[in-house]
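Encoded as structure tokens, the structure appears first; notes follow it.
Every protein chain but one is kept in place in this view of the complex.
For reference, chains read A and B in written order, and residue numbers begin at 1 within each chain.
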Amino acid sequence: MSDPRVTGAIRYAQDVEFEGMLHARILRSPYPHARVLRVDTSAVSDDVVVLAPEDVRDVGHYGCQIKDQTVLAIDCVRFAGDPVAAVAAPTRREAEEALNLIDVEYEELPAVYDAVEAVSEGAPLVHEHHPISDNDAAYFGMRPQQGTNICHRFRIRHGDVQEGFANADVIVEETFRTAGAQHAHMEPHASVALWKGDRLEIWTGTQTPFNLRMDLAGIFGLLEDRIRIVCPPMGGAFGAKTFVRYEAIVACLARKAGRPVKNVLDRNEEWLTLNRHPAILHIKLGARADGILVAKHVECWVDTGAYADCGPGVAQKMGYAAVGPYRIPHVRVDSNCIYTNLPPNGAFRGYGAMQAVWASERAMDILARRLYIDPLELRLKNVLVDGDRFCTGEVMHDVHFIECLKAAAEKIGWTEHRHGKGLCVLMKGMQTPSRASIAIAANEDGTYDVHCATAEMGQGAWHSIRLLAAELLGVEPECVHFPVPDTDIVPYDTRTTSSRSTYMMGRALVEAVRDLKKRGEIGYGECVNTGGLDPDTGQGIASSHWHQGAGAAEVRVDEETGKFEVVKLYTSIYAGRVVNRPGAELQNEGSMMMGLGTALFEEMAFADGQVMNANLSDYNIPAAADLPDLTYDLVEQERAEIHGLGETALPPVPAAIGNALHSLGIHVTELPMSAERVLHAIDRRNAGAQSLTPETNTDEEVAAQSEQMEKGSD
Amino acid sequence: MARNVPEWLAPTTLEEALDLRARYGDEVTVVAGGTFIGILMSQRIMMPTVFLALRNIRELAFIVGNLFDRTTAGGLPLRIGAMTTHRAVERSAIIRQHWPILAYTFSLVASPRVRNQATVGGVLADADHASDPPALLHALDARAIARSVGGQREIPVEELITGYYETSLRPNELLVEVRIPPGVERAVYRKFRSRSSEDRPCVAVAAVQTNGKLRVVVGAVAERPQYFPDICSLANSQQLSRELAAEIGCRYAESIHPISDARGSAEYRRRVIAVEVRRALEDFLSDRLSEANRESGVGGLYTVEED
Partner (left out) sequence: MQIHFKVNGVPAEVEASPDEMLLEVLRRDLVLRSVRATCGVGICGACTALVNGEPISTCIFLAPLAEGCEIITAEGLGGDHPVQRAFEEEYAFQCGYCTPGMILTIIALLEENPSPSDEEIKVTLGGNLCRCGCYLKIINAAKRAAAAYSSGTAPTR
């Protein structure tokens, strides 16, 4: 029987149809920050359903971590693209034409487009208040700084960095930048809503059915069981299809229309929906002359755009990931999640790890050069081993950094020569705390149904979970079915993010099968991982187990144009135990390709708050001929825990490539490493200059910010 | 809600098409391959009310080439009908053998899907600054044949493209053919992409030597392909050398005011122009010419090849 993805028979949310269904389109603000004075929908014809701000003024606010969102912008738009009104019509084209008939009057307000500027004196406030959400996704202590553009401040205080730096023989300091990026999943966002009496049903491509249901319940003032979320497989997501995106708008339209309503985005709207956090990271790293690290100070300015979404969580994870998998007695991290008048940023494969690893691993190579120590040796001397404490105070277990790092070095021929080669080692956390539950129903015909909220976005989770269930049940995988997740049927799961599903559901399955054997018809199992960090000290358990790996890259540079070729790209990723080998390979290859795009050319371009490259021609993603000589190893061990593989191989790619360029004296601190940036770095090398980072804020400005942050947050 | 449904005119002869063109002028949107129109419409940049589709005019799709020694001045030109697709140029036996630079350059455009649809006439009439064929055709001293009910005129490609998506075609004209003069001795096309392998070019360089005369045309950097005969004439009076190649490259870079976009700033483009022009001329000097002309020495009949 042929796979529906290969026959074309697979159906995504955009293919869901209901009788009498209407098609929605959204009217968006052209201004990055403005008061909405008047929305006049009177010219729209009667057979088109219109949703205006007054229709949603009284429904609840929402937001997965900070409750800063309304179904439509009420009174104020905060980014160019912010939804102001919506329509639903019998055809998409009619809906589009109706949008042109809505007249909106705006009064422009001053706007801010940069995270450092947004925390400077006199910066316009994007939000007056930052109420903390009661959604499950606000699982850690939030620290919104009221009266500022900071919606969350995460800190690590471990030891005393003043003392640490005082005792360091060498200190390096550098500012790194990463651009915004678009997930560019091939399937656009799509949602269908319909009401059955007072009960809301949503068919949507989402990774987070329960978080979504919770926020919708708050919006409509319903008990959660009055809302049903059905999750068709997605054509890619990578973090973009999380929490409330357009489901609230379609639900409001459907309620007003008394008919089902579908919304499918045009491609250019994807750049106005959810993107990856641009970040500025300032790293100060101190070591003894023999290479032993003594102190590290990390500061992150995380641009979350106009709405927080899960920016606080990203800022937190970026903060501790930027410390790196190293023994460092004195660590201080200040990571701020900051509002700007740009489209909102949220979960993006890696969840802050890419930005963190870029800064941290590039800083290691800068240090290595200053110390005249081989970058591999420097890492091997300091990298965490079992029993070590991380800067959060947690004791490391099941740690494989040395093994992965050595594999990467060997693959790239590190001992032959290091010219044009770069290494990277990384750690990435897994959502902690979290809860996964699963049920298995035995059917009369000898088959089984798995009831599981894990979403399928191409990562092969449904298949892996079926394989695990089949193994535990002692049957062929064909006997295990995984119906499309439906919150009316499936038990609670935190969400499908953070590469946690195979591991967590695998453990829940053990309990479920045990329970099934006892009860006969249905078995239920749950897995909980506990932990969390104190947001003021960063102490606690960041991750119940760690995603770990290393990367290596070799480059060849055309020094006349700055264009370079990635000759070889390799990652060694700790998998523990691989459940579905082809799936694991695909996820690893895919992560590396996405990392390549981030490294070389993916960049959101803004001008006065407007996205300038909102299409797949002006925004490049990797194509077939961009595939380098790409190899990898998935490291396994007897009786090991399953370790998620959905993201780990992305962050090492930009850092390894950046370090490869660095080995040639080409020092790039900003992502992407465009040919033009590389050419400028070559110019600087040839001129014998010290590292200078060309950017929007000068290093002086960042340093001044740094000082301010230090003074303000002890 | 009633909507004005556009009109679709699909004449089967050129005469019919020219009559319609004369009648409607600029009110009509000419559809050759339709890729460019398709993109503009899909993005709601353009909403035509009347289409004039050329697909049914068989007489507009042809490739006519001379199998005699095409380097002889006074020989016959290569003639390509406006409705010939990029794919047909890429695959044509005549073009691959005797004008390989054309097959090569047309094969670089976008993707196979676009090349299956887009036409030789269309790519010139669109005047997209980042398209590959116009710069090469300019360097080949190609001419566009424009016809109207009033007659026919020959427009050098150099004079055809006047600005971003602007040509000197008149509202009553249709571009029906492209003619490339014989006498090509050496030809090179370099497409420099600064980002992904699928990106539009940052800088493109076409360098052609015809009857001893050098033409270097730089595309993708400004609204029109950039050609400086005075700079090129340096190569007409002296032997081409690496030093001369570098000098021509530098002078081109100094003479052009490039655009800034997602692919590079103006300053970056200027640097790449100097390098890529030099490299194109260095390719001339080396044996390894990118799909450049080999002495074909094939005699033979004058041949017509239908698309």
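Operating definition for what follows: a residue touches a chain if its C-beta (ideal position, glycine included) is under 8 Å from a C-beta of that chain, and two chains touch if they have at least 3 such contacts.
Note that the structure is predicted; figures quoted are calculated from it, not measured.
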- Item | Partner chains on view for the chain not depicted | A, B
- Sole touch to the unshown chain from A:Gly63, A:Pro188 or A:Gly609: residue A:Pro188
- Message: If I consider the whole complex, including the chain that's not displayed, which of A:Arg267, A:Lys381 or A:Arg577 touches that chain?
- Response: A:Arg267
- Message: So one chain is hidden, and I want to know which residue out of A:Leu222, A:Ala442, A:Ile489 or A:Leu586 touches that hidden chain in the complete assembly.
- Response: A:Leu586
- Query: Pick from A:Arg5, A:His129, A:Arg389 or A:Arg556: which residue touches the chain that isn't shown?
  - Reply: A:Arg5
- Message: Touching the absent chain: which residues on subunit A qualify?
- Response: 2-12, 14-15, 183-188, 233-236, 238, 264, 266-268, 457-460, 582-583, 585-587, 589-594, 615-617, 621-625, 627, 630
- Residues in subunit B touching the chain absent from view: 3, 5-8, 10, 31, 34-35, 37-39, 41-43, 47-48, 51, 53, 55, 87, 110-114, 116-117, 197-198
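Heads up, the rule we're going with is that only the chains that are shown with their structure count from here on.
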- Message: Taking the mean of the CA coordinates per chain, how far is subunit A from subunit B in Å?
- Response: 44
- Complex contact set, residues of subunit B against subunit A: 1, 3, 43-44, 192, 194-200, 261-262, 264-265, 268, 271-272, 275-276
- Query: subunit B touches which residues of subunit A in the complex?
  - Reply: 45, 47-48, 93-94, 96-97, 268, 560-561, 563, 597, 600-601, 605, 612-613, 615, 617-626, 674-676, 679
